[in-house]
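Heads up, one of the protein chains got dropped from this complex, but the rest are sitting where they should.
Read from first to last, the chains carry the letters A and B; within each, the first residue is number 1.
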Amino acid sequence: MPDGSEHMQPYLDQASEASSSLPGAGVGWIDALRRRGTDLYGMHGLPQRRHEYWRYTNLNALAGGSFRLAGDPPAIKLPALPHQTLADVLSYRVVLVNGRLRQDLSDLGTLPNGVEVGSLQALMAAAPERLEPYLGQVAKLDDMPMAALNTAFLSDGMAIFVDADVSLEKPVHLISVSARDDGDAMVQPRHLVVMGRGASSTLLETHISADGGACFNNVVSELHLAEGAKLNHSVFQHEAPTSVHLSGTAVALAAGSTYDSFVLQSGAEIGRSEIRAYLNGPGVDCRLDGIYLATGKQVVDNTTYVEHAAPECRSRQVYKGVLDGEARGVFQGKVHVVRDAQQTDGHQLSRALLLSPRAEIDARPELEIYADDVKCSHGATAGDLDEDSLFYLLSRGIHPHTARRMLIEAFLSEAIGEIPVQQVADDYLNHVQQWLSDHVEERSDGASQ
Amino acid sequence: MAATTEAVDQVRSIGEQYKYGFVTDIDVDLAPKGLNEDIVRLISKKKEEPEWMLEWRLKAYRHWLTMEEPTWQKPQYPDIDYQDSYYYAAPTTTEKPKSLDEVDPKLLETYEKLGIPLREQEVLAGVEGAPAVAVDAVFDSVSVATTYKAKLEEQGIIFCSISEAVRDHPELVQKYLGSVVPYSDNFFATLNCAVFTDGSFVYIPKGVRCPMELSTYFRINAENTGQFERTLIIADEGSYVSYLEGCTAPQRDEHQLHAAVVELVALDDAEIKYSTVQNWYPGDEDGKGGIYNFVTKRAACRGHNSKVSWTQVETGSAITWKYPSCILQGDNSVGEFYSVAITNNAQLADTGTKMIHIGKNTRSRIISKGISAGKADQTYRGLVRVQRGAKGARNYTQCDSLLIGDKCGAHTIPYIESQNPSAQVEHEATTSRIGEDQLFYCRQRGMDEEEAVALIVNGFCKEVLQTLPMEFVVEAQKLLGISLEGSVG
Partner (left out) sequence: MALLEIRNLHATVDGKQILNGLDLKIDTGEVHAIMGPNGSGKSTLSYVLTGRDGYELTDGDILFDGVSLLEMEPDERAREGVFLAFQYPVEIPGVTNMTFLRTAVNAVREHRGEMPFDPMDFVKYAREKATDLNVSDDMLRRPVNTGFSGGEKKRMEILQMAALEPRVAILDETDSGLDIDALKVVADGVNAMRSDERGMLVITHYQRLLDYIVPDHVHVLANGRIVKSGDKALALELEKKGYAEFLEQAA
């Protein structure tokens, strides 16, 4: 261990302390899983720059260890959602406050046969054997230090089971609220989605904060899609600007399944979405898209890993972002095609617009390919708006600030247009428009001069 | 499918086709095996170096002792025992020969076999012929001959071995050596600073356009030696030079280390074109033997409107690990990197470039073509960094990988860091294989399969090959064919 390693493993003690009182304690495999999380986090510590997947996102904000594991959730009301139409979307609503299910705020209505939505804690207590085949099976903890930390605290979150051939008409909407406890709260929610053969559903997630206090929200989701299953997954991260929001999603995709993910990040001081998709059977279709909006000193990180472990799969990634103020955007994406995963079609694109002279983008798109009959490509751009487009708009008499605004919005809306659920797309677009009005409207005239 | 499979089945030892694998039987002056301060002093003494040079070497050596060998790169290799190698090997003629007539005939024969012209061509006025190329021939640790020196001197151009430059032009060497790649830069560069033995030195004075291609030909001959050459090229204001390096080594079962450092400095309005045709012995099909080619190459575009263009054709070495880079300091300076890398059999390569944009309106262009066959693995790794003040900077990067057979791999890792909103950075990469339709089309037009593949591969690399000096394009094309021989064409 290099010197100072203790300092770089904050929260380890808290995990050890908590382990005996967490739900499911005493169940052999759960204890073992938590221990594995503790051990691996103990080995890694907080990820450092030399960890390739954390090269550009610095977690020094967490190094002091000042965040305390949140206790029972405060009795708050559901805060206003940043998107009204989405709130109105008919959905099965699950509200978590500090990672704990709040039945009183949730509205699950009548779930169809073959669908189960509930808290992980309840399942761990009542029927841990149902979780055993899934929990901790997709997230590769030795590669994901923060997921290891989450696993060390494994206690609650949301669990969804959709049986084979069941199609959930309404989306499940997970609203996750971070609320300050007495001090700065740490939340370690764990979500599990298990989709049976041919099942299909839509999962919406909205992450918000109840008040302005600092929260450290370290989310891990594991998604299992059996053969032919289909999941639309839209995540909206809009936590308070003092929060640290780290999300790790691991997805196991069996033959013929479809996973369609969209992540909109505009909140938190450090916001990170890491998605690892394992394309384990032939004919998988995997889309990972996202947009980000950042200003002030925000750091917004999108990290993806797509493993083509089987032939004839297709993956598409498009991430776009707008950076203002002193914000920094990070995109790291890897497409890994293993030997014999022939007929792979993998594509990846990262585009960033810098709106301010203090903003920064760091991108590392990556291809690692061991099969020869593949079509793989990636692209990355960074910079200002396209001059040709701008001139074209100006030549039609459109004012410079309007022209810039139109182009920025178009740049983002193109990505949003890929979201399959129309209300979600509309909502995200509204949010983008509002954000642009709040943050760049005033100055965009100046920027064009 | 069938066509490619067949082609892959034909992959046979590239070692058998390595045409430069012979050994020259010549008496060698070897320093004792191993590395310590005494060896560093001995090298410095053999080179009759001034005190400051020795001090610099020792400083580097002491720093090197504190450094850890890097492990982040893709190609991993067995531990190198730095004490089990010779750091100085020179043909026994102690003095550098004054003229070619004094050069050991065995050496002359060696270069003849390698196809390197050491005799200055008689260039008659009005007679058309191939343009002359000035050559500095480095054999193991020393420069054995430098041609056209006198003719170049007429224009004030200095072209000599770096050892001579240390003695004859200390003011230039002291000013620029280590100014681009500092002695503490990285493990292998620091080692080079301590034990470098020879290499070339070029200085082009203000406003001079160098009238001929300059080139250095590196040959490793002795057994168990490492080659640590050092090249320094300075293009003063408004000057231009095109420089080419080539390299080969005998076929041996042991790995040999080649850890060179190349520094280029371009002042205002100067341009340096640096081309490499790297054909070190690659090892046999199972990865036995071959050169570890761990090289630090970096250019400082210090002046306004300066330009440095790196072109590399990498076909040899067991492991190639290098990133010729440009630090674009001067406003409007330009950096270019054109690369073709072919790996076959068990070869590994991790190569690419760094373009650091510091000055305003700096531009860079990266075109990388990687071809993997056999069991070879190849990585493109590149960094484009636009610093805060690099207003209006532009970068365009294109990396294409071609896979031949299903046992090889390609890895593309670009790092893009931009801190200026007026900068435009654009990266594109593709990985594919030779299309069946392309192959069929060629064959339907009467080409056999090998011809067809060679044609397609040459087409794939064309953008890069055409940046080579004319005289070397054909050679490079041939080399591509040879490297893939058996596998494709």
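In this section, a residue touches a chain if its C-beta (ideal position, glycine included) is under 8 Å from a C-beta of that chain, and two chains touch if they have at least 3 such contacts.
Note that the structure is predicted; figures quoted are calculated from it, not measured.
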{"item": "Missing chain: touched chains present in the view", "value": "A"}
{"item": "Of A:242, A:343 or A:413, the residue in touch with the unshown chain", "value": "A:413"}
{"item": "Which of A:63, A:76, A:398 or A:421 contacts the chain that the document leaves out", "value": "A:398"}
{"item": "Interface residues of chain A (partner: the chain not displayed)", "value": "387-389, 391-400, 402-403, 406-407, 409-414, 417"}
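Here, only the chains that are shown with their structure count from here on.
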{"item": "Chain B-touching residues of chain A, taken from the complex the two chains share", "value": "339-340, 342, 352, 354-357, 359-384, 447"}
{"item": "Contacting residues of chain B [partner chain A, same complex]", "value": "1, 4, 386, 388, 401, 403-433"}
